[in-house]
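For this view, one protein chain was removed and the others were kept in their places.
This part shows subunit A:
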């Protein structure tokens, strides 16, 4: 009976061998594929299994982690002053995923990034718990607070930049939401999420970066920059050859002025009272292609402005007709800009023509505070010469001293600004957007450039609305930054 016994022995060996081969196939060959499977909850479990790193503003954390009694996800994200900071942090929800900084810096915050490999290895030996690293932002708590409080219960957004470096100082959007309200996976989290996503006011929209508005009269500074840079205007105090009424080229439609005294007004005067006709004609004189070129140097039509949160592309149409270009030159027609974009335009002017790349993450640090990555200021482009930038500053400062931007004036500080009211809706049926862009300037250059947009204002007139609604908010933000510096 031994011969069949030996065969059975071989058969049993084959059975065990088959199991071993199968196991190698499963755990070695297919492991990555199985781990990446969409039904695999382990990645999410791991993400919330330990304390997440924090997002830091002014040395203080604006996020936190709290231990829950949940069986799947041990820690839950919390937010200090969530609604105010939501446009910066985004959210990290156990069920609904993450966005903005929480998502973009997830590797560092969750501690899974390869850049933290050394820390993880050390923690393995020292027996420390795994922790995430921190993202230190460039934002200023006071500026953010001024912006958020300034917007109050109005719908709108504020973007503030340090013109010299491109550091983003404030990024506010209202109405906002509290990312803590749906960070967990209880029933109330789901309800909060549903309520927020169904809200017609879109509280989860980051208006400062992700929404484009017609920039209205604030765009005139860009038209003026193009006029100076391409030689259409030599002297800002010389009368322009502008008829009243100015008929849009190729049409019989007159360009309506809300201000008086625009006929043959100087560029400086036209800026001061915001003459539509002067700038429409100037844009036409420069020509569409040169206008597009100038707008693009300032960052329009760029789909890759990453702060690192990607901003929506602002639009200056490359293919429109002559009259479209003339209307676009005063920020109407299909010109559209994000608040960040208009802050960039202002910052470039305030920084004597150098546009710095806007960014909001200063550095990434490991759990034990070693710097893993330091972001340094980076020049994005030089849209205009220093001389022309100074001419523009002169005109913008004049707007605040003598013109429509009086509400932004700060004692003892040079402030340059431009108001704007952008019509929108069919035949201007909806309430216009009130804009204000401005910068403050001290002896050491300009520490802050701000763009403010307020939707749904009840005001009608250009001069009143931008200056009346948006300028005080810009002023508060500038004062917060100036106070910070002193």
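As a working rule, a residue touches a chain if its C-beta (ideal position, glycine included) is under 8 Å from a C-beta of that chain, and two chains touch if they have at least 3 such contacts; residues count from 1.
Operating definition for what follows: contacts and distances are computed from a predicted model.
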Write down which listed name, "Anti-anti-sigma factor", "Cytochrome c oxidase subunit 1", "FtsW/RodA/SpoVE family cell cycle protein" or "Sugar ABC transporter permease", is the UniProt protein name of the chain that is not shown. "FtsW/RodA/SpoVE family cell cycle protein"
Can you say which of A:19, A:66, A:238 or A:413 touches the chain missing from this structure? A:19
Interface residues of subunit A (partner: the chain not displayed): 1-9, 11-13, 15-16, 18-20, 22-24, 26-28, 30-35, 37, 39-42, 45, 71-72
